[in-house]
Structures are given as structure tokens and as C-alpha cells.
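All protein chains but one are shown at their positions in the complex.
Presenting subunit A:
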Amino acid sequence: MKILVPVKRVIDYNVKPRVKADGSGVDLANVKMSMNPFDEIAVEEAIRLKEKGVATEVIAVSIGVAKAQETLRTALAMGADRAILIQTDDEVEPLGVAKLLAKVQEEEGAGLIILGKQAIDDDSNQTGQMLAALLGLPQGTFASKVEVADGNVNVTREVDGGLETVKLTLPAIVTTDLRLNEPRYASLPNIMKAKSKPLAQKTPADYGVDTSARLETLKVVEPAKRSAGVKVADVDELVAKLKALGVAA
């Protein structure tokens, strides 16, 4: 069974994003970029399934600028076998990404497609569900446990009230939540090895997919700032404040 793992190059999660002065977006010039954290978890899960003998090949796919190659090399260094870059300088929305991934899946015929549940830049949380819809496949979103057995996959999902487990027929789409696993760091020898692993270069046109934007961003602003309040000296002063707020008798 092949596993397809889409990965996205995003702002590093430790960097505080700055809104551009002209309101056109977030300033990404000279900002550290990394693999979307949820996608790292997806890569890790795919590799673990390969190590367990469930999967035979792990293919990483990225849609984005030329530098998304670095993100794919990270996936290869973690243990993916080969990579596909669908290169475009345009921002591709989740619907367009899902359409491209559906075409990749038509060629690859993977048994599982594991994606991050959301990217930490646009916070959309859509691509996995959209891909499942386009392919007519079941979806196990926000996964904290994935078990493949007898042509099915059991996915334990993090839901508002706790945990829920669903059984899906294969092939299936899984999107990862934070507690699915802890991604490994790539070792130096593996980083070196990753440089010679195959990385295919494609464009959206190769797949005949129209990725033009459906949403127009009119402006991007900073949220209303909270100003720091006061420090209270001791517990008694805090109790007085709580009483003033009407939450303590």
C-alpha cells in the first residue's frame, strides 16, 4: 500500500506574524519558513506505518513556490521515499489544492492519504475533507490514533466532547491532530541521503487543473490589541478585583 502525504511550506510556528503596513497580507520576507506542524505529524505517521510493514511506499507532495522543495527534502529526510512538487507562484486555495491532489491520487492510487488537519497560515481546515469529497472517499479528520486492519482503517478522532472512533473503508483520507504522534528529527546521514531521493517537478497545468482563486482578499489588518492591565500585589487585591467583577461573593 502506498501512502500519499501532502505537505505545505508555511511560516515557522515560533515566528510571530506581522501584518504588512499596506494591509495586503502578512509579511513573509526574510521570515523563517518550515513544514506545517500538522503535516510533520502526517509524515511521521506515514513513516511509522511503513516501518510496521503496513505501507510499502511514502510519497510526499507539495504545492507551492520553488522553495517548497526544501519542505519536501525535509519529508524525504524524515523517511519518505520520493516527492512531487507542483510548482506555482500563485497562492492556491484549499479547493485548488484538493483538485490537484485528486489528480495525483488518480496516478498514484494510494491506500491512505494523510494530511495535516489545518495549515497554521490560513487556518482553513478544509483540504483533507475536500479531497475526500472529490475522490468519493471516507474521511477520518482530527486523528489521534490510526489503525489499519483487514482493508479498513480505524481512526480515533479528537472531537469537542472527547474522542470518537470511526471505521473507514480503504482507500481513505486521514487528517492529523496534534496528539497523533511526535515527529522525529531527521538525522544528518538521512538529510544527506534525502538529497539523492527522487523529486518530480510538475505544474498545475500538467494536471489540467484550474486553480484560480475564488476568494478575493480585500484587506488584512491586525486584530484589536489588548493592552496590558495592572499587576496586583497579592491575593487579597486579586480577591477584591474578582468581587468588583461580580464573580466572587
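Here is the rule we go by: a residue touches a chain if its C-beta (ideal position, glycine included) is under 8 Å from a C-beta of that chain, and two chains touch if they have at least 3 such contacts; residues count from 1.
One rule holds for everything that comes next: contacts and distances are computed from a predicted model.
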Which name from "RNA polymerase sigma factor", "Ubiquinone biosynthesis protein UbiV", "Carbohydrate ABC transporter permease" or "FAD-binding protein" does UniProt give the chain that's left off? "FAD-binding protein"
Sole contact to the chain not displayed, among A:A66, A:M192, A:A205 or A:L238: A:L238
Which of A:K32, A:K67 or A:R179 touches the chain that is not shown? A:R179
Which of A:V7, A:A132, A:V146 or A:V209 contacts the chain that the document leaves out: A:A132
Across the whole complex, the chain not displayed is touched by subunit A residues 11, 13, 16-17, 19, 25-26, 93-95, 98, 117-118, 120-134, 136-142, 144, 154, 157-169, 177-179, 213-223, 226, 228-232, 234-236, 238-239, 241-242, 245, 247-249
